[in-house]
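One protein chain omitted, others in place.
What follows is subunit A.
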Amino acid sequence: MSMVLDVFVGNTTIMDMDIYQLWLDGLTVREAVKARMDQGALLECEANAEVLMSDTMDQFRTFQLCERLLHSPTKLANQLLFQIPSQHQRMLIEKYYEFDSVFAREVLGKKLSKGTKKDLDDISSKTGITLKSCRRQFDNFKRVFKVVEDLKGPLVENIQHHFLLTDTQARDYAAIVFFANSRFETGKRKLQYLSFQDFAYCASQLIQYWTTGAVGELHLYSMVEDMDVDLEKEFLHELKDLKVLVNDKNMLDQHKVLVCAALRGKIKVYRLMEANFKNLSRALINLASKLTHTKDVRDLFIDLVEKVIEPCRCDRWTLGEVTLFLTQYTNAAHGLGTFSRQVVWDRYMGVIRSCILRMYHE
C-alpha cells in the first residue's frame, strides 16, 4: 500500500512559519522532516513520522504554489487563489525577501546576470547555504534590480512600494541594487574582511549624499531617472577642483599645520600622523579627482583600503584617533583662506569619513 495522493487545503491557507523557514533554507522534504524531528515536533499531538511527512509535504506544496505570487508581492493582497490573513502575507513576503548577508556579500558588486547565476554553486559550497536558497536570494536581487532599474523617484521608497518590504530590508536591497549598478569592486582579497553590513552602510552614505537625488531640493527630482542609482556627474567633475589642496604647496603645508595644531597631544600616534600627513592627504584628494572615471569609481573601496586604511592600521591608529584625524582634517580645510570649494569638500569628506570609519576595523 502506498499513498499516491495526499492533499489538505484550508479555506484560510494554513502556513507554519517554522516550516516556511525550512523551505526557504532550501531543504528537501526529507531533510525538513528530519529537522523538525530534531526540533521535537513529534512530541506535539503524538505525531508520528508519517504524519510529519504528510504535513511537511503539504506545507511545501503550499509554499511552492505561493511562490509565483511572492515574485510580485503587491499581487498577494488582491489575488483570489489563496485566502491569507494580511499578517501572514506580510510575514511571507518579509521572510521570502530575507537574505543571508554572507551570500549577499559574495554577490555584492557583481553583475546580476546569468553568468553569475552559474557560479552560485561555488558560493553555495563556500558559504554552506543550499544552492536552492542561493538561487532564490539571487533571483530576488535580480528581480528587485529589474523592477527599480527604470523607475523614477527615490530608490528605497520604490523598493518598498513594489515589494512591500520593511525599512531595513528596503535599504539593504537598495545597497545591493546600487552596488550591482555601479559594479563596485568588493571581491579583492584585501576587502574580504568587510561584511555586507559595512558595505550596505557605505552604499547608503553614497546614495544619500553623492547621487543626483541627494540634492533633491535643488532639482525637481521626479523628473530625474536613476536619481539614486547613479552618482551625480556634476559633483564628480567638481571633485577635480579639490586637487588644489595637494597641488598648491602652500595650501598643503597650511592644512597640515592646522591639523597638527588641533591634534597635538590628543592622539598617541601624533608623530606618525605628522610624518604621514602629506601621503594621506594626497591619497584622499587623488581619489576624489579620479572619480570621473568609471573604473576608478569601481575601485573606490579598494583604494580607500589600500591608500588610507592600511597605512593607518600599520601604524596602529585606534578608531578614535582616525575619527579625530578625519574630523580635524575636514574642518581644517575651512580655515584655508584661499580654498573656495567648501561645499564640494564637505560633501566629499562627509561620505569618505563615514565610509572609512565604518571600514576601519582595528
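The criterion applied here is as follows: a contact is a pair of C-beta atoms (placed from the backbone, for glycine too) under 8 Å apart; a residue touches a chain by one contact, two chains touch by 3 or more; residues count from 1.
In this section, contacts and distances are computed from a predicted model.
> What does the UniProt entry say the missing chain is called, choosing from "Histidine-containing phosphotransfer protein", "Gamma-secretase subunit pen-2", "C2 domain-containing protein 5" or "Trafficking protein particle complex subunit 2-like protein"?
Choosing among "Histidine-containing phosphotransfer protein", "Gamma-secretase subunit pen-2", "C2 domain-containing protein 5" or "Trafficking protein particle complex subunit 2-like protein", the correct UniProt name is "C2 domain-containing protein 5".
> Where the complex has a chain not shown, which of A:T74, A:S125 or A:Q342 is the residue touching it?
Of all options in A:T74, A:S125 or A:Q342, contact with the hidden chain holds for A:T74.
> With respect to the chain omitted from the figure, which of A:S124, A:Q137, A:Q160 or A:N276 is a touching residue?
Only one listed residue reaches the unshown chain, and that is A:Q160.
> For subunit A, which residues lie in contact with the unshown chain of the complex?
1-14, 16, 44-48, 50-52, 54-55, 57-58, 61-62, 64-65, 74-75, 77-90, 160-161, 164
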